[in-house]
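Complex shown without one protein chain; remaining protein chains in place.
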Amino acid sequence: MRTIDRMVAGFRSFRAIYYEQRPERVASLVEGGQKPEILLVACSDSRVDPAILMNAEPGELFVVRNVAALVPPYAPDGHYHGTSAALEYAVRDLKVQDIIVLAHSSCGGVSALVAATKHETMPDREFIQPWMSMMAGAVGDEEPAKASQDTLRQSIRNLRSFPFVQNAADLGYLNVHGWWFDMKEGALYRLNEDDGQFVRIE
Amino acid sequence: MRTIDRMVAGFRSFRAIYYEQRPERVASLVEGGQKPEILLVACSDSRVDPAILMNAEPGELFVVRNVAALVPPYAPDGHYHGTSAALEYAVRDLKVQDIIVLAHSSCGGVSALVAATKHETMPDREFIQPWMSMMAGAVGDEEPAKASQDTLRQSIRNLRSFPFVQNAADLGYLNVHGWWFDMKEGALYRLNEDDGQFVRIE
Amino acid sequence: MRTIDRMVAGFRSFRAIYYEQRPERVASLVEGGQKPEILLVACSDSRVDPAILMNAEPGELFVVRNVAALVPPYAPDGHYHGTSAALEYAVRDLKVQDIIVLAHSSCGGVSALVAATKHETMPDREFIQPWMSMMAGAVGDEEPAKASQDTLRQSIRNLRSFPFVQNAADLGYLNVHGWWFDMKEGALYRLNEDDGQFVRIE
Partner (left out) sequence: MRTIDRMVAGFRSFRAIYYEQRPERVASLVEGGQKPEILLVACSDSRVDPAILMNAEPGELFVVRNVAALVPPYAPDGHYHGTSAALEYAVRDLKVQDIIVLAHSSCGGVSALVAATKHETMPDREFIQPWMSMMAGAVGDEEPAKASQDTLRQSIRNLRSFPFVQNAADLGYLNVHGWWFDMKEGALYRLNEDDGQFVRIE
C-alpha cells in the first residue's frame, strides 16, 4: 500500500474525529480564526514531526519547517524569505508568545554541511548548499550532533537579529527557546543562552 | 496552562509511546535513516497540520511548511531558498515518489495578498509581502478561497519549473499532486492539471 | 517485549496526556463523578475493544464485558449476577440514556456454543458452557456468524425482561440498541427489533 493512499485514508479518520465526532475544536478555529501561542521552527525531516513529537492539537502550533530548522539572519532585501515571512507573520500579526527553534540529532542537512566543510561537496546541488551555507561560520569539522547544536545556537542568534523579535522579547511579550531533540535517546534539551550549554528538560 | 507546557507534557507521551511502549518504528528510523515516500509542502497555519490531517506516523512525510504553502519558481541564484532546498533534497537525495502541495481555504497569507492587490497594503511588513508577491501574477481581486486555489495552481507550475522535478516526473519516478483543503467543510480536493479544475477526493 | 511492559509504558503516556497535557477532562470527571450516557455490553474479545472501536474518551462509556456480550434473563435470586448488577447500577443510579449490546462475528464463545449444540463438547470446562448455555435456546446448528446474531437478539429480549429497563424504555428515558460488528469487513450493523433484521449503519 502506498503512503499516499494511507494519507487519504488518514484524512478520512481526521474528518471523522475532528468534524463529526468532536467538532467543537475545529468549529471554533474556523469561526474564530487561529490564535496559536507558539511559532515552532522545525526540520523537514520525516522523523521529527512536531505535532507527533508534542501530541499537538489543531490550532496549537504555527509551524515553519525547512531543512535543518534554520533561521536566517535578518535581511529585509525584498527577496523571497519564507522563514522570515512566517516569523514576521507569527510575531507581528498572530502575536505568538513563544518561538521555539527545534533542531535534532541525525540531521541530513547538517551532515551535508559538515561534509562540505571537509570539501566532500556535492557538486551538482544548486539549493541545499547555498541554504546550509548560512551556517558555514557556525560549524567546523566536528561531529554532526555537535554541529546541529551549533546551528541551533546560530539560529537563535539570527532570530534575535530581527528587530521585531528582539523588541518583543525585551518587552517581555515574547520568549525565545532553542530545543534540541536527541532522536536516538528520545530526549529533549533546551539551550541555555547564558552559557551556551544544553540542559535536558525531558 | 500555557501551550508550551502542554507541549513538554506532550513530548513525555510521545516518548512513552514511541520509545518505551512501541519502540520498533522509531528504532528502525533511527538505525536505517528516513525513507519518506512523500514530500509535502504545507502552510504554516496552526489549523492545517499535515500529521494531524492525515494521521501520519513518524517517517511518512517529509514536510516543508511556509506561509501559504508556496513553491517559488526555479531560481538557482545562490540565495537562500529554503523551500527549493528542501525540494531538491527530497527529490534528489531522498528520492520521494510523490510531491503534494497542500493549500487550504481561510489562509491568512492569501488574504494578505488579496488585500495587497486592492492597495489595502500593510506598509510596515518587510517579509510577508515580498514572500506573497511571488503569487501576485496568479491572483486578482477575488474571493480568498478562489485566490488560494490560484496560488496552488501557480505553485504546481513553479514546481514543474525545477528540472529535477519535471525530469523525474517525465520518467515516471515522481508524481506531482495539488491538494486543497476546505477547512470549513472538512473536504479534500485535488487539482486536475489538465483542465485546472478541483475535484473532491474526500 | 512483553505486553504487560507495553501496558505500563502505555500508562505513562495516558498520564502524560490526561493528567499533565490536557487535565481538564479527567479533573472534571474526578471532581464531578462519572455521568456516562451509555451502558455498553461488549465481548471480552481482545479484538473488539469498545474504546478503540468507537474512539471513546474517558467518561463516555460505562462498559460491561463478558464472553460473547451476553445479557442474562432477569433473575433476582440473590446470586452473583455481574452483568445484571452493572445493568442495574447503570440504569437506576447513573441513569444512562442508551444501552448498546455489541456482538460481533468470529466470537470464540459463540463458536463454543455452536460446537456444544453438535455434541462437540469440551467436557472439562466448568464455567464457559454453563455461561453460554443461557443462549442454548436461541442458537441452532448454524454458522457462527448467524449464531452470534441470534445470541444478540436473545440478549436484547433478555434486556427487556428487566422491569427497570423496560419501564424506562416505555417512558422514553432509555433506548435499547443491538449492534453487530463484522470484524472481517469492518462494518457495523444495528438490529431492527421490529423485524429482527440487521441493517448496516456504517
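Residue numbering begins at 1 within each chain, and the chains themselves are lettered A, B and C in the order written.
Assume a contact is a pair of C-beta atoms (placed from the backbone, for glycine too) under 8 Å apart; a residue touches a chain by one contact, two chains touch by 3 or more.
In this text, all values refer to a predicted model and were calculated from it rather than measured experimentally.
One of C:Ala116, C:Met134 or C:Leu191 touches the chain omitted from the figure, and that residue is C:Met134. On the side of chain A, touch with the chain left out of the figure occurs at residues 1, 6, 9-10, 12-13, 16-17, 20-23. Contact between chain B and the absent chain runs through residues 17, 21, 55.
Although one chain is not displayed, chain C still touches it through residues 2-4, 6-8, 10-15, 18-19, 26, 29-30, 33-34, 36-38, 44-67, 70, 72, 76, 78-90, 92-93, 97-98, 100, 106, 108-109, 112, 125-128, 130-132, 134, 175, 177, 183-184, 186-188, 201-202.
Note that in this section only the chains that are shown with their structure count from here on.
Chain A and chain C have CA centres that are 46 Å apart. Between chain A and chain B the centroid-to-centroid distance comes to 14 Å (mean Cα coordinates, whole Å).
Multi-chain contact residues, meaning those touching two or more other chains, occur in chain C at positions 17, 21.
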